[in-house]
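For this view, one protein chain was removed and the others were kept in their places.
All chains are identified by letter, namely A and B, in their written order; residue positions are counted from 1 within each chain.
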Amino acid sequence: MAPVPRALAPLVLAVVVAATVTTAADAAERVLRIALNTDIRGTNPGVNRDANTDAVLHHVVESLVAYGEDLEIEPVLASAWEVRDAGRTWVFTLREGLLFHNGRPVTSREVRWSFERYLDPATRWQCRSWFVAGEGADDGSPSVIEAIETPDERTVIFRLAEPSTLFLDRLANVQCVPAVLHPESVAADGRWLAPVGTGPWRLAEWRPGEYADLVRFEEYRPRGDGVDGLAGRKEAHAHRLRFLVSPDPAATKAALLAGHIDIFHSIPMTAIEDFRNAATTVVVQSPTLSWSALLLQTRDPLLSDVRIRRAIAHAVDRRMIVDFNTNGYASVNSSAVPVSASAHTAVHDEWYAPDVEAARELLRQAGYDGEPVRIQANRKYDNMYANAVVIQAMLHAAGMNAHIDVMDWAAQLANYYSGNFQLSSFSFTAQATPLLRYLKLIGNKDERPVYLWEQPEAQALLSRAIATFDGDEKRRLYEELHLLMKDHVPIIGLYNANYAAAVGRDIEGYTPWPLMIPRLWGVRKASWD
Amino acid sequence: MLTYTFKRLLMTVPTLVIVAMLVFALMRLVPGDPAAVMVGDLADPHVLEEVRRNLALDEPLLVQFGTWLGNLAKGDLGHSIMTGEPVLEAMLRRFGVTAQVVLFSIVLAVLVAIPAGLLAAWRQNTRLDLAMMFAVILCVSVPSFWMGILLILLFGVQLGWLPTIGYVSITEDFAAGIRYLALPVLALLLGEMASLTRMMRSSTLEVLRLEYITHARAKGLPEHLVLLRHALPNAFAPVLTLLGLMLGSLLGGAVVIETVFTLPGLGRFLVDGIYARDYPVVQGTLLLVAGLYVLANLVVDVLYPLFDPRVRL
Partner (left out) sequence: MRRRRESFAWLARPNAVVGLSLLGVIGLLAIIGAAATPYDPLVLSYEDRLEAPSREHWLGTDQFGRDTFSRLAVAAGTSLTVSVLTVAFALVTGTLVGAVAGYVGGWCDRIVMMLVEALMAFPGILLALGIMAVIGPRRYGVVLALGLAYAPNVVRVVRGVVLSVREKEFVEASRALGNSGAYTVLSHVVPACISPLTVIGTAMFGGALLTESALSFLGLGVPPPAPTWGGMLSDATLYMSVAPWLSVFPGLAISATLLGVNLFGDALRDRLDPRMRGL
């Protein structure tokens, strides 16, 4: 037995020596390190994606148009556009002098190639159904593309089957990312290789489970002035962006405190004070369009009684939840129209006052007799779990026999899609317009169990909102929708959370915004000259 | 011995088949599907259906199982739903990470545990023995994720000696790789060292009272030679069994350690796969994990007689 340890002695020695040698930091190269809580899912925009994938790819690729800071649609690769035939024909003029990462100029041919690729079922683009006949019909608002024309190098014309109020929003959609790509992004057989885009950085290396590295695209010409959403000026100060995968928030926080990462994107709001108290970090935040809510299954035997749902609305003190779980950094909101949206009028603030007695009275009238009520939640999204804890205590105080079912996110999400829940502590991802939000909520549960609100009146109001190009008319319809929602209580909206990021003290120019996607352009370290 | 090894290898086949069936059944019983995880709460319902069709999730379960087994026989484990990588490739790369951490920690643990256990047994019931056993028990009494975070806070944040996040392979940059491995190895090491020391102590105690030791002592052999030459080899056999079990289960992924230290290892791959309902990843990885476990035990069984002359194959 003795020879074995002796044989290993050099190895041990090597360990000790190596551990004392410090490696040279990337002194010459300017690197920004950002922590992501999960790995990206791919590099193919809008195909296999999630929020973290989008966050990385928005630094690599660009679309014709994009949302600006104020959520108005701004030009990006297109310098201008024109609407003809009352919304049926859309003409885009491309900017001059744009280059792809491979050095080739951006022309209308690549735009057309990109969209034809997205519309090809083989691409498996997630948002294809919006633009293809017959497949987007059930959401009542398709933007079916009949033809894409390229009369010259810098002009692209989209001809739609019908006028669409949502076409531009869909081109700017931050999740589907209908980016303009060079055909070299795919192999001859159509297989995806890597994005050859137009963004200020290009993809250098993706090591699944570890990191994604982007390096600066030296030919990128910043345009416009100032950071403006996903449009505006994109000045790449960093030579390299490293998106590191770090699943455990406590460990990520330790890495930030130690200076091993620069930006902790989307910190858990429950722990925001802990970050604010740290000497080496700064917390930056912004209101968002994401919407935390308690979903009520209106087809549940108990919850089908509107009095029970109203009782729950009275029992849930939204302000208290905000204070507990976000340290007050969120806007109480029960309307599907976000507080920061211009359409959010005083009517949208109307809701049930927190009133335990009123809740008890309603429960008594409904003949509630201690039947168990189960709230679904998960630990992947800390806010959904924390909201469930507080709501459970509040329902308990109002005399309801409430329980929390913690499951993993995949299970809760599957239940959301199949309608298999009583109460679900949920959080909706940001939607750029209230219309898109309502589209997700309203519909018949027999057709799609995912719909939460199946009143015919609501459906009628929604159809009218989709059809109109008139902003004031839309606003009035949203108000009516909210009052109807208040009466029916299919959802108890809680708040529009703030987005917060913690950054190292030497980081300058990192600005959060309502769509939450991190933007590393315009960001620099104080030590870089 | 060769025939024995061959027989044992054959016997692993039914075990792995059962594992494959268990994994497949378990994953399909778990509520939630990969398509929903992929699209999140954003997609229109028909987008969800399209993604499901693309992943061939709308086929009957038996057909899916048959397809998977058929491809498996051809050595094709499919592609990850999460990242699109070939499962086999991804799995082996991540296994490399886990193997580095586990092997380093186990080698170090053995190097400490064997002399320590020998010493404790030799000095049984002295203050030294008691102190060592207390330390050992203390080491197995701390939850590993807590220990991990405490280590990060101490060595990474307070002292700033070691990196807190990320990973560099020692095959690429040995010095940097070691720095990244140091904390996870330490966190794993403590528990392993403790169990091994305990086992070494008790098996040495057992050996020390055997006749041949008394005999050797009676012959006037110096005590250190009695211990090293006579007691150690025989006392090592049960430790080897434990080592096999440990190696088998740890190589399958030290999930918690890999999560805390952001290591792209096999365990985290599996857990990420479970959370994302990435069927090909979970099925492939668990098969590898089970295979490793069986293999580690097989190796131990084959090696056992080398240390314990009482056992003949």
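Just so we're on the same page, a contact is a pair of C-beta atoms (placed from the backbone, for glycine too) under 8 Å apart; a residue touches a chain by one contact, two chains touch by 3 or more.
Please read these numbers as outputs of a predicted model, since none were measured by experiment.
Contact with the chain that does not appear here is found for just one residue of A:N44, A:S335 or A:Q392, A:Q392. Looking at B:V30, B:L55, B:L72 or B:V302, the residue that reaches the missing chain in the full complex is B:V30.
Contact with the chain that does not appear here is found for just one residue of B:M133, B:L186 or B:V302, B:M133. Residue B:V289 is the one among B:M38, B:L190 or B:V289 that touches the chain not shown.
Subunit B residues in contact with the hidden partner, per the touch definition given at the top, are 14-16, 18-19, 22, 26-27, 29-32, 124, 130, 133-134, 137-138, 140-146, 149, 153, 202, 205-206, 209, 248-249, 252-253, 255-256, 259, 267, 270-271, 274, 286, 289-291, 293-294. Counting over the whole complex, subunit A has residues 248-250, 253, 257, 268, 270-271, 273-274, 277-278, 320, 323-324, 378-380, 385-386, 389-390, 392-393, 396, 404-408, 411 touching the chain that is not drawn.
The working rule: only the chains that are shown with their structure count from here on.
Each chain gets one centre point, the mean of its Cα atoms, and the points for subunit A and subunit B are 37 Å apart. Interface residues of subunit A, counted against subunit B in their complex, comprise 1-2, 5, 8, 11-12, 14-15, 18-19, 21-23, 35, 38-42, 48-51, 124, 126-130, 135-136, 138-139, 175, 207-211, 244-248, 250-252, 254-255, 257-258, 260-261, 380, 407-417, 426, 428-429, 440, 448, 450. By the touch criterion given at the top, residues 30-34, 36-48, 50-51, 54, 81-85, 90, 94, 104, 107-108, 110-111, 114, 148-149, 152-153, 156-157, 160, 163-167, 173-179, 182, 228, 232-233, 236, 259-262, 264, 268-269, 272, 274-277, 307 of subunit B touch subunit A in their complex.
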